[in-house]
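Reviewing the structure listed below.
Complex shown without one protein chain; remaining protein chains in place.
Up next, chain A:
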Amino acid sequence: MDFAQILANGVVLGALYACLAVGFSLVWGVLNVINMLHGSFIILGGYLTYFAWQMFGIHPLIMLPIVAAFLFVVGYALQAIFINKVVTAPVLVTLTLTFGLDMILYNLMTVYFSATPRQVTLGLGSIQLFGVYLPVVRLLGMALALLLTGLLYVTLRGSRIGRAIVAVRMDRSAAALMGIRVNRIYAITFGIGALMAGAAGALFAMVFPITTNLSGVFLGKAFVVCVIGGLGSVPGALVGGLALGIIESFSGVLLGPQHALTVGFLVMLLLLIVRPTGLVGVKGYE
C-alpha cells in the first residue's frame, strides 16, 4: 500500500476517533469524572442505529440526531440522579460509580442485543482520488464526525451555555456567583458527552461492525486520544484523534494490525513522560 492511501485511511479513522473521544474528554475536563460508561454509550448509539435500520428501515443519517438526543437524555438523567451525588468526591469514587453503571448497561446490551457484530451496510460504493481509494461511506463518516466535533467547539466557544460550561470547569464557586447552577451544568455536560458518544456510535456502525465486546476498546481509545491531544479541549481531542488514527494506520501496515493498538498505547506512555499536557494541551488548563 502506498503512503497516501495509508495516510488517508488514518485520517478517516482519526476523524472518527476525535468524535469518539471528545465527549469523554469534555466530561473528564469539566467534571473531573473519568466516565467508564463512555464506551458503552458508543455501542448503544451504534446498536440503536443498526436495529432502527434493520427492523424499520430507518436510514442511519435520520437515526443519528435521534440517537444523539436520546443519549443526551440518558446522560443528563444519569448525572442528575446518580453522579451529581458524589461529583465532588475524589476521582476514584466517581470512577467506581461509572464503572458500576457501565457493568449494568454493558450486560443489559449483551442480553438484549447479543454480542453479535453488527454493521449497517449502505453500499454507497467508493471513489478514487489521486490514486487513493476511498469508500464513500467512510468519507461520509469522516465528514460527519468532523462536523459534529466542530459544532461542539462552536457551541462551547460562542454560546451562553458553552461559556457556563467553561466557567464551571475553571472555577466552580466563582461560576455559582454568576448565577450558574453548577449541578445543572454538570448534567448538561455529561449529557453532551453521551450525545457525542451516541453520535460516534451511529457513525461507527456505518463504517465498522460493532459489538458490545468493543465497549472497552472504545473506552481505551478515548483515553489514548485524550492523553495524546490534551485533556478537556475540543482541539485536543481533534489532534489526539487524528494522531491516533494515523499512528494506527501506519503501524498496522508496517508492523501488522495486531500491533496497531500497542503502538497507540506506547505513544501515549511516551507522551505522559515527555509532555503530560498532551500535544495541544495547556498547563493548568487540563
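The rule we apply is simple: contacts are C-beta pairs under 8 Å (C-beta built on N, C-alpha and C of every residue); 3 or more make two chains touch, one makes a residue touch a chain; residues count from 1.
Just so we're on the same page, contacts and distances are computed from a predicted model.
Missing chain, UniProt protein name: "ABC transporter ATP-binding protein", from among "ABC transporter ATP-binding protein", "Probable glycine dehydrogenase (decarboxylating) subunit 1", "Malonate decarboxylase acyl carrier protein" or "LPXTG-site transpeptidase (Sortase) family protein". In the complete complex, the residue from A:180, A:195, A:210 or A:243 that touches the missing chain is A:180. Checked against the full complex, the one of A:61, A:166 or A:253 touching the unshown chain is A:166.
The missing chain lies against chain A, touching residues 160, 163-164, 166-167, 170-171, 173-181, 282, 284-285.
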